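Only a single protein chain was left out; the remaining protein chains are all shown in position.
After this line comes chain A, so read on.
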Amino acid sequence: MKGDSVIITASSEDIAQIQKLDKFSFAGSVLSIQACDPPSPQAKESGEKEPTVSQAAQEAKDRFRAILAARYDANLKLLNLSALALDAGLRQMGVFDGSTTTSKVFPAMMVVCDSLFKSPQEKRDAIVSVSLADNELADVSAVTTLAQTFPDLKNLDLSGNKFTDIKNLNAWRWKFRHLENLVLTGNPIESQPTLKDELLRRYPNLQIVNGVTLRSPEEIAAAKAIAEATQSPIPIAGPDFRDVSQVGENFIRQFLPLYDNDRSALLGTFYDSQSVYSLSLNLTSPRSHEHSVPIAPWTSYIKYSRNLTKLTHLGARMSRQHKGSQAIQQVWSALPPSRHPELESHADKYLIECHPIPGLTDPSGQSARGVDGLIITMHGEFEDQIETATEKSLRSFSRTFILGPGAPGGPPIRVVSDMLTLRAWAPLALPQISSISPETQSTNDPEQQKREAITMQLVEKTGMTPYYANLCLTETGWDIEQAFIAFTANKDKLPADAFMPGVAR
């Protein structure tokens, strides 16, 4: 934000949408919205005056590239941007020399940096450390774009600058969520007694400040677990899966691969003319600072969204629920293909709960009081499978199914109701096993305490993580002997992350 202006970065499709707000009144002022020079390669495609501009731009770009290449150490994965003012090449271009172009050169250099990588992953792999040492910086305003270009940096050297107060770093207050090592030596701020505590508070993964190790990764993990647990006054337990004759389990095991690979077959297996499907989008779901991956556009989904907080007219409320396999097929064939993580090997990506419910319509018409069924709620994630897309489009979802006995001549088990809600991807809050943090052991529920004790016994016996031990016990009715038998039988199929680090399998 600069003065009355807010500068935002958006994709070209979004820019068109945002520009529709130009000249709108907001809070008493008239908004003026303009597209700025797109720093993207697409800019070249349009406009006739472009050649002269892009020629100069191309020249600058080439010079930046040469400078960046000279300052990159592939072995250390370090981009050394120290003492930029002494760089002959950059001096020619006017970086940090007090001229009006100063504020533009660094961001431009970051844009060039960005363009050198095909994906965020490639960038993360190539550069884990950046040095901005000896740049006479009194605050980070001139270099704030570093955080956009390298959000996942692990090591950052800011030594030999002129920072006097933690406030000078405020523009990066919520950035660099993966930062592990920060150097601030040779700054006036170095002598502030509260500095280290404040930095540890700001950067959840920070371990080393000015070369001194302040906390270990294990301590960080434990602190996170405590924070998570205390942030939920209702303890987060493992899934409550009360199945009947494995109907729910069998359904989920078939549903996931079929939904990804053959939606018509899925409809033929579990849906009939009375099955109802609807989809709703939550576009304002909370996200985690630590996992701020870009949100894939919702374009393919939005026209089907039956979010009733937004959709108030009866006509729309009716047309956005889809009854019968045929109507559902039409929607499913228009939605992007999907890829859900494999259930067996990625159990930690799901939370699936299930319990019986009474009073479903009896499709055979025999019981006026209805028949029993199951309600299943599944939370997880999937990826759109679009061939042209360069970036992964992970999405988080919750899906509720109501299952009941099928009509004569139809599928034996039918989906009565299928409701899907989608939100921006964020990692699933997994069950916390309280034995890792003393704070949560204060639970008053004796049953819970007993379960925790059994979980820890199984952890010791098998080397599985508490989470997997809990899963195993949940499936075997909290009988430790049964759980151990189940473990022995399935040991070879368990993923590596089912075991505590350093355990020989």
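The rule is short, and it goes like this: a residue touches a chain if its C-beta (ideal position, glycine included) is under 8 Å from a C-beta of that chain, and two chains touch if they have at least 3 such contacts; residues count from 1.
Basically, contacts and distances are computed from a predicted model.
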| item | value |
| --- | --- |
| Omitted chain (choose from "Aminoacyl tRNA synthase complex-interacting multifunctional protein 2", "Kaptin", "Exosome complex component RRP46" or "NTF2-like protein") - UniProt protein name | "NTF2-like protein" |
| Residue, one of A:61, A:77 or A:379, that touches the chain absent here | A:379 |
| Touch criterion as defined above, residue of A:147, A:236, A:407 or A:500 at the omitted chain | A:236 |
| Touch criterion as defined above, residue of A:82, A:135, A:396 or A:465 at the omitted chain | A:396 |
| Listed residues A:139, A:180 or A:353, member touching the removed chain | A:353 |
| Residue among A:160, A:248 or A:431 that touches the chain left out of view | A:431 |
| Missing-partner contacts on chain A, residue numbers | 201, 230-240, 276, 278-289, 306-309, 314, 317-318, 321, 351, 353, 355-361, 368-370, 375, 377, 379, 396, 398, 400, 402, 416-417, 419, 421, 423, 426-429, 431, 445, 448 |
